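Of the protein chains in this complex, all but one are displayed in their positions.
We just call them A and B in the order they show up, numbering each chain from 1.
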Amino acid sequence: MAIEEQNKKNKFIDPDLEKREILSPDGEIIKIDPMKDYFCDAKPKVHEPANKVIEKFLNWSRANSLWVLAFGTGCGSIEIPSLMTSRFDANRFGVQMRPTPRQSSVFIISGYLAVKTLKRVIRSYEQMQEPRYVVALGSCTVNGGMYYDSYNTINRLDYYIPVDVYVAGCMPRPEAMLAGFNKLKERIKAGRAEGANEYAEKFDWYKANQKKIIKDWNMPDYNW
Amino acid sequence: MEQILQDIGKQFKITDIVKKRDNLNFITCEKEQTISLITYLRDIKGFSHFVLLSVVDWIEDGVFQLVYFLNNPDKKIDIGIRTMISRENATMTSAHHLWEQIATYQRELKEMYGIDFPGSPRVDESFILEGWDDIPPMRREFDTKKYSEENFFPREGRETNDPEEYMKKKLYPDEEK
Partner (left out) sequence: MDNIAIKLLFTLLGLFIVLNWGLIQAGIMNKIVARVGKRIGMPVYQPYFNLIKLYSKRTSITHGVMFYLGPLFRLSGGVGMFLFMPLIFGSEYWSNFSFAGDVVLILYFQFFGMLGMALGAGEGGHPYSAIGVSRGLSQWTTIELPLTLAIISIAIQYHSLSFTDIVAAQQGGITHWTMWTNPLATAAGMLAFLGTMGHSPFDLVKAPNEIPIGPPTEYHSTFLGVLRTNAAILHVVESVLFMNLFFGGATSWFELILKTFLIYFWSVFVGVVFPRFRIEQSVSWFLKVPLILGILAIIFI
């Protein structure tokens, strides 16, 4: 069919990731291959937790200092700002908003994920530093929610990145999100929130799932 | 409005006129005349504002129905120009030279329905779906549920109820049927 042939041609090309030649200030021509020069695609490693007593202390401090990267994918992104208002005040629980994935330790996926968004989610997730935790909001991340039969939204988030806490609802209220944070705290204190290590262990499985639906994989396999 | 419709009728072959309101009419014209009709409306009849370009998939008849929606800001009237094109090798003349933003609509239609607009800028690039390799998803022969089940790992144990039946059962359990 003619349409399929045409569709194969029009792959999305990210101009930032193309090989190019750049004239340096010295007049020298430098060849740049962004995939090799700008990213390190070494596989993630499992980082064993330290000594039990020390780890317990560290987990306690990690649980009390949740720095959140709120990824506004769907309807949930409107619930997050209200978390910080005087009515709900997530700051009480040590929850702070960080604007950059590098500094944050909790990743909030707020709602349905289109395939296109999933690609960005994976990139942001891999840029976060370990240990990192994922809180998924809404029934859309659990089983697809009302978009379960859509051609473009994923059904289960835990096939693509390890999820620590699901907050069910459509959409969950800020109170439910606070309860989710407390659940996450318990989980971290118990030492069970090892999502980053799980991701490193089952890296091939996660990558296979991701690549199955992201057809134009034009980024490094692991891009921290 | 009547005057405009009469004027159009004199110059173009109009097959159908649907009057929705006094200030909103839909006219159906032939594929070959569509672009010249739009140009005529824009340049002579004052429909200077392009509202949207939409498409309806009539799979039973084997046609796509394109709808160009125009607005006349002076007289405050709207007009929709419908035209039928074949579903097989769907191609339509590009209208991006009239309004620049039509190019974006055409790009979207190319991706979602597979309707080609030769010569339209960037029409072959992907618009929303990155790297889509199936048939265009908004065509009605595309089974979105099947695609989702094949690709997105559906979770077991999902139940679906017909809302009407379910609420009937829940609210009036004694009632028959």
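Just a few scattered comments:
Everything below uses one rule, namely that a residue touches a chain if its C-beta (ideal position, glycine included) is under 8 Å from a C-beta of that chain, and two chains touch if they have at least 3 such contacts.
Predicted model only: the values in this text are computed from it and were never measured.
Within the entire complex, contacts from the absent chain reach the displayed chains A.
Across A:K36, A:R102 or A:R173, the residue that sits in touch with the chain not pictured is A:R102. Summary of contacts with the chain left out: across A:S82, A:Q129 or A:N182, the touching residue is A:Q129.
By the touch definition given at the top, chain A reaches the unshown chain through residues 40, 47, 57-58, 61-62, 64-65, 67, 85-86, 89, 91-92, 94, 96-100, 102-103, 105, 129-131, 196, 224.
Rule of thumb we're sticking to: only the chains that are shown with their structure count from here on.
Work out the mean CA point of chain A and of chain B, and you get 36 Å between them.
Partner chain B is touched in their complex by these residues of chain A: 1-4, 6-12, 115-116, 119, 142-144, 148-156, 159, 209, 212-216. On the side of chain B, the complex with chain A involves touching residues 89, 114, 116, 124-126, 128-137, 142, 144-145, 147-148, 151-155, 158.
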